[in-house]
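Missing here is one protein chain; the remaining ones are kept as they sit in the complex.
Labels for the chains are A and B, by order of writing; each one numbers its residues from 1.
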Amino acid sequence: MFRKHILALAVLLAATVLAGAASAQTLRIGLADDPDILDPTIARTYVGRIVFAAFCDKLVDITPDLKIVPQLATEWHYEDDNKTLVMKLRQGVTFHDGTPMDAASVKYSLLRHLTMPGSTRKAELGPLKSVEIVDDHTVKLMLDKPFAPLLAQLTDRAGMIVSPKAAEAEGDKFGEHPVCAGPFKFVERVAQDRMVFDRFADYWNKDAIHFDRVIFLPIPDSTVRLANLQAGQLDMIERMAATDLDAAKKDSRLKVATITSLAYEDLATNINNGEQSKNPFGQDKRLRQALDLSIDREALNQVVFNGEFAPGNQWDPPSSPWYVKSMPIQPRDITKAKALLAATGMPHPSATLIVENTPEQQRAAQVIQAMAGEAGFDLKIQAVELAAQLNAEVKGDYQLVLGNWSGRVDPDGNLYNFVGCKAPPAFNITHYCNPDVDAELDAARTAVDPEERMAHYEKIAAHILDDRPLIYLWHPQWLFAMSNKLAGYVPYPDGLIRPQGMRLQ
Amino acid sequence: MTTETLDPPRDAPLIHEDFGERPWQRALRLLAERRLAVIGLGVVLFFIAVAILAPLISPYDPVATSWAVVRKPPSLLHPFGTDEIGRDVLARVIWGARASLLAGLVSVSLALAAGVPLGLVSGYCGGFVDGTLMRMVDAMLAIPFLILAIALAAFLGPSLANAMIAIGVSQTPIFIRLTRGQVLAVKHEEYVEAARAVGNPHYRIVLRHILPNIVPPLLVQATLAAAAAIIAEASLSFLGLGQQPPDPSWGSMLNTAKNFISQAPWMALWPGLAIFTLVLSLNLFGDGLRDVLDPRRG
Partner (left out) sequence: MAAFLIRRIALLAPTLFFVSVLIFGLQQLLPGDPALVMAGDNADPATITFLRHKYHLDEPLPSRYVLWIRGVAHGDFGESMRLKEPVKDLVLEKLPVTAELAGLAMLVALAIGVPAGIIAAVKHDSVVDYGATMVALWGISTPNFWLGILLILLFSVTLGWLPASGFVPPTESLRQNLLTLIMPAFVLGNAIAAVMMRHTRSAMLQVMSADFVRTARAKGLGQISVIIHHALRNALIPVVTLGALEFGALLSGAVLTEQVFTIPGFGKLIVDAVFNRDYAVVQGVVLCTALAYILLNLFADIAYALIDPRLRA
């Protein structure tokens, strides 16, 4: 009699333990900013892309070494002189609302990216003109002319496929209840507080998903974000401050993951954007050269980022296959810098350097000010809010500005819009325009063979690194800290967090 | 920033009858008896001296960087340690006193210069002018002080000077209201009526008869406002709207230090202590002043 009770108790206990083990596993991620609207057609922030990775699958994805691999599309090839991209779609994929993903929904999504008013994807898709349905699982993307960066664009928001039923119903309010085909589905969003997603039972790759729920919490202050992680309220944080890396490594509750990003930081000079371009820096490239030579990129990295970031001198990091190896980073040369300044007849040129008023940017600006000061430059720092900086950049209300770009997989995405004559003014803030460079840029995007493209980029580098409208300084490392119970995270150069394969032990 | 104001006394006038000494002598004597207030004043004067003598007593140039000594703890060479790009913290605290004291001084002076005349006019004239002005003051006070300061500083552009202007403007309505209240209280006193009866022009009555008698509560409020202004400057610097790099101010030093709190706590300790000591002393002195100048409060 007694034994029966013990047995019952044991079974009950075992059941509870097992139930506990199988109970809801939640992944809590701390973000560095609050994303804007969660609609892939009109989204504009970098941090939004991290959230999209949890709930909105795209046609193709990348590997950590930037190769393009299938996601919603399984194979593809070019036809018709590289003006048509034929893509075969994965079978058995459903959207979160139960409707199936097929060629019609892919066509709908791509056309939405192209035609919806306010779409920020239109410019990214370049010469894409129309989409043809071949059969239920094959589409043809028709281009005006060959466009090599197209596949790379489809690994980002431009390749995200949304449910036509939901998108039609919601219109531009789609972002409030987005419906895609990713591993998690949208549950709720409290602005500036949290975004909650639940596991989608019918995800095509559901075996790779080991969480029942993902919660994103925006916490802009890096110290507080890390504190949350250390206190156990978060499982993972993105964009940890470089100066916190040591503390995170020493903390036995945490582990870190790092990877060089595709992003870059640059010192831009006003070459031809309005009145302020009539300053010596914009007019005489020897001053820019001297400025470049007075900066010790290694020391800058050491002092500002504890040596964690990667110094750079081009739009792609030295680790990227698109880096022009024949033009490596030049070491600091104060003597040459001073000689150049003497030759221009201006041993002590002065300028105002605009910088965003965040701690790391200000630190970097002060170090640059001190380094350039040793060569004779008299730089004044003006730290402003982001909105004011963007304003100044577009209006040409600056002489020098410390800027950055979040980086794209394809080198064209890091170059065309910033040094091209035809680029939008909000991107090419220096208004640099060199017809030779332009010709090379156009050729590079039309050619499809990587070696051919590389040759063009080498010619571009020869110009840009001589004219220096942008002086490239460093490439950030994406720094992730997470609980040491979190396994399976693989860092990618785009800094996104892909839940496939991640689990809590 | 609090919006408390001193209510006009309802029974006793502000200035006592003759006790054989002038009112300010009596005030000083009473003040000297309040130990906390005296200590407060002493500390404030000490900081003022430090700020004025900064070039002489600072061991280093506050903006001189040195890559070799980034974030070093306090030592003989650097008694307060070094900061995130190798500058001496003690030197920056000493020079930073200027920014903080200026923030207190300039903001409050601005608020007084703008607020007192408007309050005098409003209180003395009454009627439509008074009504409109008071509605505008109410409107300004209805907007949270820091929001107003942030919006103004963002509008003017981030810099210490603009932060001081923003804080000064945000504090003006309080002085308008305070002055007006005081004017209302004494408007019908005998000496004012007498001055009017004699035929004095309005401006004379206001400047020679009313104003000198309402100075004490203004002085108290100014002291307390200066304390609040110093904290406000630190707050604006925390949001990136105050003193620009590389020039030091305690508030911006705290802002950078917060990211290094576990690795280099000395970066935050000294400027935090400095702000705390100065502001506390100002508050103590202001409270003592209020006790002494308003006999109603014992």
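Following the convention adopted for this analysis, a residue touches a chain if its C-beta (ideal position, glycine included) is under 8 Å from a C-beta of that chain, and two chains touch if they have at least 3 such contacts.
On a predicted model such as this, the values are computed, not experimentally measured, just so you know.
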Practice item. Check each of B:69, B:105, B:125 or B:141 against the chain that is not shown and name the one that touches it. Key: B:141
Review point. Looking at B:152, B:165, B:229 or B:264, which makes contact with the chain not pictured?
Key: B:152
Point to revise | Identified contact with the non-displayed chain, of A:134, A:329 or A:426 | key: A:426
Point to revise | Identified contact with the non-displayed chain, of B:121, B:228, B:264 or B:289 | key: B:228
Point to revise | subunit A, residues in touch with the chain not shown (by the definition above) | key: 34, 36-37, 44-46, 117-124, 173, 175-176, 190-193, 217-221, 223-224, 227-228, 230-233, 385-388, 390-391, 394, 406, 424-427
**Study point:** Residues in subunit B touching the chain absent from view
**Key:** 1-4, 10, 34-36, 132, 135-136, 138-148, 150-152, 154-155, 157, 227-228, 231, 234-235, 238-239, 251, 254, 258, 261-262, 268, 272, 275-276, 279-280, 283-284, 287, 296-298
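As a convention for this text, only the chains that are shown with their structure count from here on.
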**Study point:** subunit A-touching residues of subunit B, taken from the complex the two chains share
**Key:** 65, 67, 70, 84-86, 154, 157-158, 240-241, 244-246, 255-256, 258-263
**Study point:** Partner subunit B, residues of subunit A touching it in the complex
**Key:** 222-223, 241, 243-244, 246-247, 299, 302-304, 357-359, 362-363, 365-367, 369-370, 381-385, 388
